[in-house]
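Excluded from the complex is one protein chain; the other protein chains are retained at their positions.
First chain written, first letter: the chains are A, B and C, and each begins at residue 1.
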Amino acid sequence: MIEIRFHGRGGQGTVIASELLAQAAFIEGKTPQSFPFFGVERRGAPVTAFTRIDDKPIQVRTSIMTPDIVVVLDPGLLRTINVTAGLKPTGLLLVNTDLPPDRLGIDFMGRVATVDATGIALAHGLGSRATPIVNTAILGAFARVSGLVGLPSVLEAIAKFVPAKKDANRAAAEDAFDHVTQFEVIVR
Amino acid sequence: MARLTIPYEEYMRSGHAACPGCGATLAMRYLLKGIGRDAIVSIPACCWTVIGTPFPTTVLNVGMMDSAFEATGASISGLRAAADALKLEGVTIVGFAGDGGTVDIGLQALSGMLERRTDAIYVMYDNEAYMNTGVQRSGSTPRGARTSTTPITEFSRGKVERKKDIMAIVAAHEPAYAATVNVAFPEEFVKKVQKAKGIHGPRFFHALAPCPPGWGYSPEKSIEIGRLATDTNAFPLYEIEDGKYRITRKLGRAKPIEEYLKAQGRFGHLRPDEVASIQEEVDARWKRLLQLEALD
Amino acid sequence: MPVQVISGNYAQAYAAKLARVQVISAYPITPQTTIVEKLADFVASGELQAEYIKVESEHSAMQVCISAAGMGARTYTASSSQGLLLMHELLHWASGIRAPIVMGVANRAIAPPLSIWTDHSDTIAQRDTGWIQYYAESNQEVLDTALMAFRLAEHEDVRLPAMIAEDAFYLSHTVEPVDVPSQEEADAFLPPRKARDIVRPGEATRLGSYIGPDLYMEFRYKVARAMERVPATMAAVEHEYERITGRNHGGPLPLYRADDADAVLVTMGTATTTARSVVDALRARGEKVGLAKLRVFRPLPVHELRELARTVDRIGVLDRSYTGGLVGAAYSEVAGAMYHARERPMLQNFIAGLGGRDITPPMVEQMYRRLIGAGGSEVEWIGLKERKEVA
Partner (left out) sequence: MTSYETVEDLPEVCIATEPSDQIETASWRTMRPVIRLEACTKCNVCWKFCPDIAIAINEEGYPVVLLDYCKGCGICAEECKPRAIDMVKEG
């Protein structure tokens, strides 16, 4: 079973990202489970959401304390929240940022991938400068680096479940799939 | 100190959890500037329950009593009774509830409190839907507005019913004082609150509290939208004292309602005929208000 | 004060007056009405200096009390049946903010069908709300218990609301002799409320607050610990009351002729009086039977119940309510308590007296016969009008 934790801010589509990932996994015949940490939904306030993916029915119903993958939709959160708390050393950290990992101020020694999901989202007219909608872009990058779900099932999930701007969202996912950069283990 | 048009002292703090550009936080801020320190505010389940930060912190520098959703009117009767029984002098008791918590689930308790002539101030901050739970329609949502429970389709054109006129309902209870206030006009907001503070008996405020995510506009426009609400006569500013109506902001000619509607995503779907129908409703309500003001 | 012949409702009102309650709020409902009317007389005549908020619903009555208690005032209210059910949301609120509100309840059946007559379904249905719950057998007990409830509820180790249940009409509108304490006696027993952790004007104090999964459970645990401290505190309060008035109502589970009994019936409320007469009659005929009055339902007297289980082989529990499911609520609670007793007695549940039906001596005798004969099913509806019975 693979456990993924999403970090974002109210209004950025964090919960929808975790749900779309679940839909994509289901499309590939896997068993998904996705749920938000239901806290204070305020535009701008930190939001956490979780997705579990397995080949068989999932037998646990708790929040995810030791994720295999952490996805950060908003780089601003890196300064205020310990996004890598409990992240397995062998895990993956995917961050929406245009900075290289060593400038992110995080001490995670495992695999890191970055993508400028904000730039991509805005380029496709998704959200505003104040509140970019980066969830579909980040999922495109996720498909590339996670090895869990393929881009086709992500695109199909977007087509089925994203209510507005389906084409722009699919294009953003494809764009991010192409532009995500991976960084092997940082040795400092 | 520079010349200020409203009192400098603050009675609430930063660090609260309101959305950026929230009108409801300004409503509380200006209310307390008018009330001053010696107050207890009763707040039911509403945005402010959560805006007011989790345990162990509180945003208000005055007392705050959480109450059940439908019971603000009763809660302030209880606070007033205790203040009198405990002989606490000079304490202002305030109820601060949302629109749903007042016109829908809380209407009975409000009516009871008014009928009992409780010596307290009840403020309804009106963001025109159940915002804390994600913009579901309330009795105070304007006709035609999109909410999560009045979606827009070919057949469903947003809220069907008209906005419940809470001021008319309150006026029927013959309150000691009632007024509408708008965060876009802080000077008048504070002045009316200071006036009400000096009056004994049940007093009521209908405070417009623009809401960026709920109304569908970018946060920096909150004050602009608030201004437009009044200047298009969608939200007229007036007061009722011992039954006498007085309109406190009258423009030569009101701006067309369209200017207010098209600035908000919740009205983005309206066709010209629907806009015209809303204009008619606004004009009729304004005309009636003028007639009420003419009554001596 | 001399002994007066008064109703249970008046006994409630006298207790509130003697307790010098500061805020009363109530909404009329049969059969509780003469409590709130008497209190209105006391306030109107100046005998009681209190703010009396006549509200538009029971829900508002409880909110008035919660907010007033939240500021430190001593508060009282009363209700019945549908009105108590309407308060249900706020009963949790009162215990949640540890408001020591005292409430009189004239037990009345729950509609539909509408019935103004007694049974315990209304207060039993509030057993999960964090309130201390007494069930009184006499008007004397109603008055004494209500007075004691203020001191217990406000006690530093407790700080929980309390309700005093009295059977509709059997007590509420039945007049009988009651020794009404003098104001001096009441003042000696019950000092003014010294409130802490209250909301204060002009001070950053938010009573109620909101909280995430990180600390909610710990606050509920505090209520549980307070409930655990009630038995010892209640004993001390009852001892102090006895010192001043000479009266003691025997704690949470007073026994009657149970120490050498083979069969004991556990009863609540006024059925106890009738059962006591049947015990005497059966004892006279050589039957070794006894009685246990479940006078405090919350917190359940688990220790006393296990003690009873140690010496008695067969125990019946008379439920004057039906709460869905197969067995009565009192029965399931007593059975739960006795599960861990070293010697588990044979238990049997009798459901009787719903909707104001009399629980007559023959019915009680039928229950004892079932217990003594150890026959019959686990649950029996005694006094039920069934064709085979009538034929």
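Following the convention adopted for this analysis, a contact is a pair of C-beta atoms (placed from the backbone, for glycine too) under 8 Å apart; a residue touches a chain by one contact, two chains touch by 3 or more.
Note that the coordinates shown come from a computational prediction; the quantities given were computed from them, not determined experimentally.
K.L.:
Among the chains present, which touch the one that was left out?
P.N.:
A, B, C
K.L.:
Would you indicate which residue among B:95, B:142 or B:186 is in contact with the undisplayed chain?
P.N.:
Per the contact definition at the top, the residue touching the missing chain is B:186.
K.L.:
Which listed residue (C:38, C:59 or C:159) would be found touching the missing chain in the intact complex?
P.N.:
Result: among the candidates, C:159 touches the missing chain.
K.L.:
Per the definition of touch given earlier, which of C:128, C:184, C:197 or C:259 contacts the omitted chain?
P.N.:
C:197
K.L.:
Just one of B:10, B:161, B:242 or B:259 touches the chain that is missing; which is it?
P.N.:
Going through B:10, B:161, B:242 or B:259 one by one, B:10 is the residue touching the chain not shown.
K.L.:
Can you tell me which of C:165, C:207 or C:382 touches the chain that was removed from the display?
P.N.:
Among C:165, C:207 or C:382, only C:207 touches the chain that is not shown.
K.L.:
For chain C, which positions touch the chain that isn't shown here?
P.N.:
These residues of chain C touch the chain that is not shown: 96-98, 159, 196-199, 203-209, 211, 215, 218-219, 221-222, 226.
K.L.:
Given the full complex, what residues of chain A touch the hidden partner chain?
P.N.:
9, 42, 44-46, 75-77, 79-81, 129-132
K.L.:
Spell out, residue by residue, where the missing chain touches chain B.
P.N.:
Spelled out for chain B, the touching residues are 1-2, 4-6, 8, 10, 12-18, 20-23, 25-26, 29, 52-59, 61, 186, 212, 218-224.
By our rule, only the chains that are shown with their structure count from here on.
K.L.:
How are the chains arranged in terms of who touches whom: line, ring, star, complete or other?
P.N.:
Its topology is that of a line.
K.L.:
Find the most central chain, measuring centrality by the gap between its CA centroid and the centroid of all protein CA atoms shown.
P.N.:
Most central by this criterion: B.
K.L.:
What chain lies farthest away from chain C once each centre is taken as the mean of the Cα atoms?
P.N.:
Centre of mass proxy via C-alpha means gives A as farthest from chain C.
K.L.:
Roughly how far is chain A from chain C, centre to centre by C-alpha average, rounded to an integer in Å?
P.N.:
Chain A and chain C have C-alpha centres separated by 56 Å.
K.L.:
In angstrom, rounded to a whole number, how far apart do the mean CA points of chain B and chain C lie?
P.N.:
Chain B and chain C have C-alpha centres separated by 43 Å.
K.L.:
Among the residues of chain B, pick out those that touch two or more other chains and give their numbers.
P.N.:
Residues 50 of chain B each touch two or more of the other chains.
K.L.:
Of all residues in chain B, which touch chain A in the complex?
P.N.:
Per the touch definition, chain B meets chain A at residues 17-20, 50, 134, 212-213, 218-219.
K.L.:
In the complex formed with chain B, which residues of chain A make contact?
P.N.:
10-11, 40-45, 128, 130
K.L.:
List the residues on chain C that touch chain B in their complex, please.
P.N.:
Spelled out, the residues of chain C in touch with chain B are 22-23, 25, 50-51, 53-57, 59-61, 63-73, 89-90, 93, 199-212, 215.
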